[in-house]
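The complex appears here without one of its protein chains, the remainder shown in place.
Lettered A and B in written order, each chain numbered from 1.
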Amino acid sequence: MDTIVGILLATLGAGTPLVFAALGELVSEKSGVLNLGVEGMMIVGAVCGFAVAAESGSLWLGVITSIVAGAGTALLFGVLTLTFQANQVAAGLALTIFGVGLSAYIGLDYTSVALTGMAQIHIPLLSELPIVGPLLFSLDPLLYLSFVCFAAITYFLYRTKAGLLLRAVGESPESALSLGYSVIAIRYMAVLFGGAMAGLGGAYLALVYTPLWVEAMTAGRGWIALALVVFATWRPARVMIGAYLFGGVTIIQFHVQGFGVDIPSQLLSTLPYLATIVVLVLISRDINTIRLNAPASLGKAYHPSV
Amino acid sequence: MDYSRRNGNSRWSVNLAMLKIEPRPQPSRLMGYLSPLIAVGLTLVTGIIFSILVGLNPLSAFYAFFIAPIDDLYGLGELGVKAAPLMLIAVGLAIGFRSNVWNIGAEGQLTFGAICGGGLALYFYQVEGAWVMPLIILAGAIGGMLWASIPAFLRTRFNTNEILVSLMLNYVAIFLLSYLVHDPWRDPDGFNFPESRLFSDSALLPIVLQGTRLHLGLVIAVIAVVLGWVFVRKSFVGYQMQVAGLADLAALYAGFKRKSMVWIGLLVGGAAAGVAGVCEVAGPIGQLLPSVSPGYGYAAIIVAFVGRLHPVGILFASLLMSLLYLGGEAAQMDLGLPSAITGVFQGVLLFYLLAADLFINFKLKLTTPVAKAAAREALP
Partner (left out) sequence: MKLRIFYKLGMRAVAGLASIVLSLTAFAADPLKVGFVYVSPIGDAGWTYQHDQGRLEMEKRLGDKVQTKYIESVPEGGESERVIRQFATDGYGLIFTTSFGYMNPTIKVAKQFPNVVFEHATGYKTAKNVGTYVARFYEGRYLAGIVAGKMTKSNVAGYVAAFPIPEVLRGINAFTLGMRSVNPAVTVKVIWVNSWFDPGREREAADVLIAQGADVVTHHTDSTAVVQAAEEAGVWSVGYHSDMSKYGPKSHLTAATHHWGNYYAKVAEDVLAGTWKSSNIWWGIKEGMIKLAPLNPAVPAEVQAYVMEQEMGIKDGAVHPFRGPIKNQDGEEVVAAGAVLSDEELATMEWYVEGVEGKLPK
């Protein structure tokens, strides 16, 4: 029983950076903007948050900095693709390359810093419960925040007028415009939000999960987050499931190794990626699921006069 | 196209302070050629400001970055050694990108090409013969195509997003190579270290410039540039694909099949990446290692865009990118700058280029109240 709780807890931890980044990207894509720079925004968020936490001694100041830094990096992307009409795929890739390099440079002075991560918050009484107690009621604060973000984003997208507008912009910018809304302004906000969430994902890695800074520490998680959005057919609940599934497969293949199974570990390591492909295939097999859910204008540059 | 209606309406255009961005009636050819130069120029200016800020002499920084790496024959050879895989892969990718087939999996296709070609080279390690080397290159091409056919198949059969599938397969290919060199293909005399045995001489690419490491791969890459140019400019398929890239709908009307575009785009990119991979292992490396590419598959995507998806542009872009890498190393050695700088400047260069591209399709217009009033009067 302890082992199972252990696996589930580890899965939550492994999935959470993905949850933040993928939920942010989902909002950005819902507005019609495909930002492939998640990895870059995440890692800039991670290093800035870590640097500020190390200088100020306040983890929360670090978290806020990560959010701002992620959004700041996304602003660069926004200016390029929304104002300067650049190709979104190219700009996103450029953002990743830039972010990884920049973060390594900013982080030079901080590789030697040891931080104590965030302590768990034990909710009185509830955390005493068997199984669900440790799993749901004695987690670190950012994990709770990821649940809050999920609920808030779901509510925003499907229950508020602003959310409807955001989705309308992603579906048909022309019709949103004809209603008198600024497509560019709405997309800017969505992109900035996506960046802020990616930054938060970076903060989780650098301030909570492995409280340290090393170059390239996001190690491809931004790309996985991108895959999760498609995987989830642009639905927040499925993003959560996907993130924990990916985290879970990683954890389980480690468990399988720990119990000693006669399969080369390199081949086991491919499992999370293969699993993602398989699920992607299953989901996209029915062309209608994608067509119904994918924002119609996703990835297309939009200029008001074109 | 009729722009007159839109130009008159101020709400339609983006205002940047006193500047207004207006669409050009026709994409500017001049700006198409100029924007890479502008981007390189701005990157240089940024570099100068940066070097003053961190306390370096800008002149010596410039020298270290751009001159020192190629001030002798060997350095020029190295420029080619690094540019060759970038050029080859980028030409292949560009053909897909032109028709909106987003193959982000060149790194995996390169790796799988290296696995297939390298595996054959290991199989023939005692065999001498002039036919061995071409056969190995062919195996690399086939390997790259096989790996690229997975996203192509899933895209055309199951409508699965090729960006994500090709990307995930990068990781899978690298793990696969790691497994092979750690176990079945390990050098039997190699003290159990994860390396294959060295390839025999007949499997290795010949050196084309004595005194350097410049190998046949560059020749192959240049041939690919020429073929790419012919494909894009002269062939009907190339024309179709460009149309498909410009507008899916138009291509549909023209009766072109979207599915064959996906297949062609991915297979050509895969073949190019596979050949690049085999040229690395049968060229400068000479054996299979756990990692055979320092990220050429990703860097080539940048090269493709900096080269405006045009074979000739890619030729220059790959040389520039290669120089940036070499310059980054030289800057570490001569100036003590950290290796992270290279990535920052690659990103900056790309940003400027993407921004400068705006002016191919749009122009900046100074808006003064007078001009605005005049424009308003001109309206019917």
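In the analysis below, contacts are C-beta pairs under 8 Å (C-beta built on N, C-alpha and C of every residue); 3 or more make two chains touch, one makes a residue touch a chain.
In this text, all values refer to a predicted model and were calculated from it rather than measured experimentally.
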Query raised in the report: Touching the left-out chain: which of A:Thr3, A:Thr160 or A:Ser182?
Result: A:Thr3
Report task. For the chain that got dropped from the picture, name the residues of chain B it touches. Result -> 51-60, 72, 74, 78, 81, 175, 178, 182-183, 190-195, 198, 213, 280, 283-287, 289-292, 294, 326, 329-330, 332-333, 336, 338-340
Query raised in the report: In the complete complex, which positions of chain A touch the hidden chain?
Result: 2-3, 5-7, 9-10, 13-14, 17, 51-52, 55-56, 104, 111-114, 117, 205, 209-212, 214-219, 221, 250-251, 254-255, 257-266, 269
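FYI, only the chains that are shown with their structure count from here on.
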Query - Rounded Å distance between chain A and chain B, as computed from the means of their C-alpha atoms - result: 27
Query raised in the report: Touching chain A in the complex: which residues of chain B?
Result: 3, 6-7, 11-14, 16, 23, 102, 154, 158-161, 163-165, 167-169, 171-172, 175-176, 178-179, 182-183, 298, 301-302, 305, 338-348, 350-351, 354-355, 357-358, 361-362
Report task. Report the residues of chain A in contact with chain B in the complex, numbered from low to high. Result -> 36, 40, 76, 79-80, 83-87, 89-91, 93-95, 97-105, 108, 184, 215, 220, 223, 226-227, 230-231, 264, 266-267, 269-270, 273-274, 276-277, 280-281, 284-285, 287, 290, 303-306
